[in-house]
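Below is one structure; the comments refer to it alone.
Of the protein chains in this complex, one is absent; all others appear in place.
Here is subunit A:
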Amino acid sequence: MIKFFLMVNKQGQTRLSRYYEHVEINKRTMLEAEIIKNCLSRSKDQCSFIEYKDFKLVYRQYAALFVVVGINETENEMAVYELIHNFVEVLDKYFSRVSELDVSFSVSEIHLSVSFWCTFQFMLSSWH
């Protein structure tokens, strides 16, 4: 099961977060900071799965943006890993069509604030 879905940039600012399991707001900030620290400390030749507390993180990096998904033991890591890419492709397509701005995929806040909705719709329909 997917526990949460995060998009965090290299500076550690959360650009998007969805939790599918209750986590208190003040704990989220700490959790997110730790997660991004974990991701940043890894090099390219390390694998994309991190064991973290009692769950696993699957992450991918797109330029300065990390997409991180927290899953539990029963999830298929590779499927989630590729799901992230699928999701990013959808965003890419969606925004270049809608805003006509040349979105070279540096997902900026404006997109995210609007895409919040479609994210969730997408997440649900393809995986959750």
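Heads up, the rule we're going with is that a contact is a pair of C-beta atoms (placed from the backbone, for glycine too) under 8 Å apart; a residue touches a chain by one contact, two chains touch by 3 or more; residues count from 1.
Here is the rule we go by: contacts and distances are computed from a predicted model.
Asker: Determine which name in "60S ribosomal protein L7", "AP-1 complex subunit gamma", "Origin recognition complex subunit 1" or "AP-2 complex subunit alpha" the UniProt entry assigns to the undisplayed chain of the complex.
Answerer: Answer from the record: the omitted chain is "AP-2 complex subunit alpha".
Asker: Of the residues in subunit A, which ones touch the absent chain?
Answerer: Per the touch rule, subunit A residues meeting the hidden chain are 1, 14, 16, 20, 24, 26, 29, 43, 45-51, 54, 74, 76-79, 81-83, 85-86, 98-99, 108-118, 120-122, 124-128.
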